[in-house]
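Everything on this sheet refers to the single structure shown next.
After this line comes subunit A, so read on.
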Amino acid sequence: MSTTEPAVELHGITKRFPGVVANHDIDIEVAAGTVHAIVGENGAGKSTLMKILYGMQRPDEGTIKVAGEEVALHSPSDAIARGIGMVHQHFMLADNLSVLENVVLGAERLHGIGGKARRRIREISDQYGLGVDPDRLVEQLGVGARQRVEILKVLYRGAKILILDEPTAVLVPQEVEELFGNLRDLKREGLTVIFISHKLDEVLSVADTITVIRRGTTVDTVQPGDVTARQLAELMVGSELPVPELRESTVTDVPVLALNGVTVRDATGRAVVDDVSLTIHEGEILGIAGVEGNGQAELVEAIMGMLPLDAGVVRLGDDELTGMATRRRREAGIGFIPEDRHRHGLLLESPLWENRILGHQTRPPNVKGGLIDRQGARRDTERIVRDYDVRTPNIDVTAASLSGGNQQKLIVGREMSGDPKLLIAAHPTRGVDVGAQSAIWDHLRHARAEGLAVLLISADLDELIGMSDTLRVILRGRLVGEADPATITPDQLGSLMTGAGEGSAA
Partner candidate 1 sequence: MEQEIRTPAPDTEDRERRRSRLLLVGGGIFVALILLRLITGESDITSSGTMSATLALAVPIGMAALGGMWSERSGVINIGLEGMMTFGTWGAAFASYFSGNPWLGLLGGIVAGAVGGLLHAVATVTFGVDHIVSGVAINILAPGVTRYLSDLLFTDEQGGGATQSPPLPNFPTWSVPGVGKPLGSLEKHHWILVSDLAGLVRGVLTNLSPITLLGILLIPVSYYLLWRTAFGLRLRSCGENPVAAESLGVKVYRMKYASVVISGAFAGIGGVFLAMVASSNYQEGQVNGRGYIGLAAMIFGNWRPGMVAGGAGLFGYTDALQLRGGTGAVHAMLLLIGIGLLALAVWRGYRRRVVAAAISAVVAAGVLVWFFLTDALPREIVTYSPHITTLLVLAFAAQRLRMPAADGMRYRKGGGH
Partner candidate 2 sequence: AGCGGKKATTGGGGGGGDGKKSLKVGLAYDVGGRGDKSFNDAAYAGLQKVQQELKLDVKDLEAKEGESDNDKIQRLELLAKSGYNPVIAVGFVYATALGKVASKYPNTKFAIVDDDTIQKPNVTDLLFAEQEGSYLVGAAAAKKSQTGNIGFIGGVQTPLIKKFEAGYVAGAKKINPKIKVQIKYISQPPDFSGFKDPAKGKTIAQGMYDQGADVVYASAGLSGTGSLESATAEKKWFIGVDSDQYQTASAAEKPYVLTSMLKRVDTAVFNFVKSVGDGTVQKGDVRFSLKNDGIDYATSNPAALGDMTTTLNDLKQQIISGKITPPEK
């Protein structure tokens, strides 16, 4: 094998989905033994490109060369056979199988599925310091450990070329550092790493080369030494990035949401939300920082009445909500932007105007005397589409046919329209493009100015710091710290989130 050949060359790759051209005439060369970053905003087509390289999707046009040789990749097996491994944006693990089973799956030929495989996994784990126990069930692992299992999966197959699709999205800065340590080790061992992110600082610190993708095409390939984060951002977006920030404080001393000793236990009796107390006032945005899986989702569901409380009290204004059904809580004035819009926010196969009714089935303009008021709902949907700039030809198309950002804008518009006192916004801008992102932030600011109380949960630390009046940190279900968004940096917040700096910044 000659080392002068690029490890991977992609030429003229085009991939069309119904209604979208995800990739258009993409050209990338990845030199062997380097860390090559690909950046681009949400929906730019990064994942699609990588799936093509991994054989999960076929390009409509273009050629792929691996180590100088042109290849046709029909399935992941083809890619694996050529030494390509991929860690996906979303975990690709079966919870109810052991680590061993997850790792050897599909690669049973190498070392079987028994003792030999177990030894090999231990070996790799030790070699790269991954600290993975082959006999644990995956469902018992935390996010970081899962990430390492994913990497182990790829290494186990002897991959020479590693694709990491947004591996850092769910990691805190410290874990990211560890991961980057691992990547450098891998590079030293002669592996090639293709690394996707839209967090520019990270990219600048770890990559040897950076390719920028915008709207499905390659815009430029640069060296990290030659550009600043700002320049990169402009390459990505084609204009300046919007910045999340609040202007003057609108916080009043009228409490809207008050939690007192809220505790939620899972089926095994473990407290996933542990004695949480907090108050959000009119005009206040309270951000909750935490590594994913530390109880944020359960806290939200407890406030929404989707999970039963084990102890504690939830009040909204003067009303006690504890024990109340979700519907009553919504009627009492809670709006809810769910974390997973496809699962919790939309009826994908239903038209937009029916989605307008969802969550507001008992309130005008959607109902009149127990019956659905179609005209009312339609009229109000038109209003939302107009006011929130939802890009759609009409309100009779199914929600599934909108792009992610437009789906999100529809949800935001809907949740704002019941005149809520409290808005729970879980990752409100996750996976939406920049334009939609700034629009959503604008709407939040506007509503806050009018006295709305907001509970904001986000994995994007910039958003969290920029958009919150108050910041609380959640760790293993407990509120462990409080931070001043005016002064704290993402790094400091990150160490609070892992518990490293517990109490110090309070």
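To be clear about the criterion, contacts are C-beta pairs under 8 Å (C-beta built on N, C-alpha and C of every residue); 3 or more make two chains touch, one makes a residue touch a chain; residues count from 1.
In picking the candidates, the idea was that all candidates are chains of the complex that A comes from, given by their letters.
Since we're looking at a predicted model, the values are computed, not measured.
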Selected neighbour of subunit A [touch, this complex] from 1 or 2 | 1
Along subunit A, where are the residues that touch candidate 1 in the complex?
-> 47, 54, 56-57, 75-77, 80, 86, 88-97, 101-102, 104-109, 112-113, 137, 140, 153
